[in-house]
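Accompanying notes for the structure given below.
Rest of the complex left out; these chains stay put.
Here the chain labels run A and B in written order, and each chain numbers its own residues starting at 1.
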Amino acid sequence: MNESIYNNYMNNFPIIGIGVASLDQSGKTLSVFYPVISCEGGSLNYDKSFVQLDALTTDRVTAIHDLEAMSGIDPILDALLKNMDERCKLVLCKLSEDKPIELVEEAYLKLHLLSYKIYQPNTLNLDNLFNILPNVAWTNHGPQELEEAKMNLAISHANHGSFEIKSMDKFPQLTDFVIPPQVRIADTSRVRLGAYLSEGTTIMHEGFVNFNAGTLGPAMIEGRISAGVVVGKNSDLGGGCSTMGTLSGGNNVRISIGENCLLGANSGLGIQLGNNCIVEAGLYLTAGATINVLDKNLKILRSVKAAELSGEDNLLFIRNSLSGALEARVNTKSVALNSSLHDNS
Amino acid sequence: MNESIYNNYMNNFPIIGIGVASLDQSGKTLSVFYPVISCEGGSLNYDKSFVQLDALTTDRVTAIHDLEAMSGIDPILDALLKNMDERCKLVLCKLSEDKPIELVEEAYLKLHLLSYKIYQPNTLNLDNLFNILPNVAWTNHGPQELEEAKMNLAISHANHGSFEIKSMDKFPQLTDFVIPPQVRIADTSRVRLGAYLSEGTTIMHEGFVNFNAGTLGPAMIEGRISAGVVVGKNSDLGGGCSTMGTLSGGNNVRISIGENCLLGANSGLGIQLGNNCIVEAGLYLTAGATINVLDKNLKILRSVKAAELSGEDNLLFIRNSLSGALEARVNTKSVALNSSLHDNS
């Protein structure tokens, strides 16, 4: 599947995904892997099949029983068809419009739309996502319901089999479903499905990317990109830095980071950052903090809430090391990524 | 095994655990998995077996050779009996009283007692724990002595087998032994056996829970809970926040966090926190710091060591963004967990 195709899509509904659902012991869907996604008006190279599939979709989710009709569409889909076991179901999921999520199949399709970079973060309706996604034991043999995993775990203690639970969560890790091109992810457990990672992005061990969040171009990510947060191209998130999220404990404003920015190691960000900005290592810039704005001669012009500097370019945020006051200075340094770290081919 | 039973236990010794020990090549015990635990006076549903077992326990640890006598007690134990290989031994471990740990079997039983939530953190005698636990290679085929793992690793390079070492440590990860109900753990490698996790707890990727530490109710954990630290219900530990431990490098006071508290992202805590307290994002509150206590009108009442505010309720700890001084203000915000993030069924 050539992912660059997707960027040319018109991003228009209806959207159809064909994939394999993993089932629990009772036949309930735990997750869906969608290797094939088609949009109305998209430059799809298997038009015949698309028409056939469209005819099937009177319901939003259809179990496909005629597996043979699906062969030849896509090499990865072909491999799935050849290998499906009894815990799988081939499904077709149709999103007629961008409504709140009601089915596990729809939830996974929208997460794929983000990670395939068909839709940017914050452009899809993700209402109900947490309520619809089941809490799953992500094992090295696929998703399982927790009670089943518990029994398999016990058996593995007895026979030294290779059963492991790597996560108990509503979201899987990105690379169990989608492998973004030209990207490095040092520890794949740190990026959730639904992350939007652009080519030239490097996620180091301490980096983290939540669903519905990501990078719009090459970037060095050694800190945490919370849900809803987007990072502009050529920006650098230093080790352990934090971007305040809106899901839990944080504020209500959606954070974003412009281009050519640097969040220093162990820093934090509670406002939107424009282009060419730097937050000093170790400084947590909360929206409610009062901050001195300085001119080029380091003269204090005024004091404002940090939130009022939201989106402004060319600022350097530091804490004066002698007075202890927060300062927004004019940023004269340029941030440049080390190109040898971002040629991820 | 219905874990809710355990909360009704009288928490009285003697305590008996029946489990499977994993052995190294020489027959030495590397770890023990205890699916069945019984307490004197507990409302155990297999009284007959209990009596039989009790008769066996003249020694503290007994290898059970009559496997048939153990069948029918518990479905997980049954599965173990059916699958045991030559690197296993069925053992019964009896703790007559709460003494310092002398055997690997006892160490693992006490760690299970914590993670099954039979005992809360800091209520068991864990003396000698580090000395007794062997350093083990935790592989995807169970625990191995390091030299054996080294050879298996080499072979795996040659035949592209699936041998991996996920940890070289004295403690295993929690979910290789105990799966706590109604809990999410995004990255299971971040929680050690011996963690006490209450229902409704969510441990995000950046969260961490050591042994003998945990949560007493629903909680969002995106920071690090050090050994000995307990978090009250409905509290939120922000991304990358630190709770100072007593094992290494920190102070000597055992940290705790009350109910409805928020530790902001990248903050840190070196005192005990009462209820309804907030530590601002990015602020590390060490016990020895001098801090201004303010009234509701933000007038400074007095300056005290942070340690003197230990356990007080309704405090908001911030660093004044202009003066740089630490302040304890009256907290008027209420912290509430996002319920959709904590319905972990």
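The working rule: contacts are C-beta pairs under 8 Å (C-beta built on N, C-alpha and C of every residue); 3 or more make two chains touch, one makes a residue touch a chain.
Just so you know, these numbers come straight off a predicted model, no measurement behind them.
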{"item": "Number of identical chains forming the whole complex, with 2 shown", "value": "3"}
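The definition used in the following text is that only the chains that are shown with their structure count from here on.
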{"item": "Centroid distance [mean C-alpha coordinates] between chain B and chain A, Å", "value": "30"}
{"item": "Chain B contact footprint on chain A (complex, rising order)", "value": "130-131, 135, 137, 140, 146, 149-151, 153-162, 164-171, 189-190, 208, 224, 226, 240-242, 244-245, 247-250, 266-268, 270, 282-284, 286, 289-292, 303, 319-320, 323-326"}
{"item": "Of chain B, residues touching chain A in the complex", "value": "20, 22, 33, 35, 75-76, 79-85, 87-88, 140-142, 162, 166, 175-176, 179, 181, 183-189, 205-206, 220, 222, 236, 238-240, 262, 264-266, 280-283, 319-325, 335, 337-338, 340-341, 343-345"}
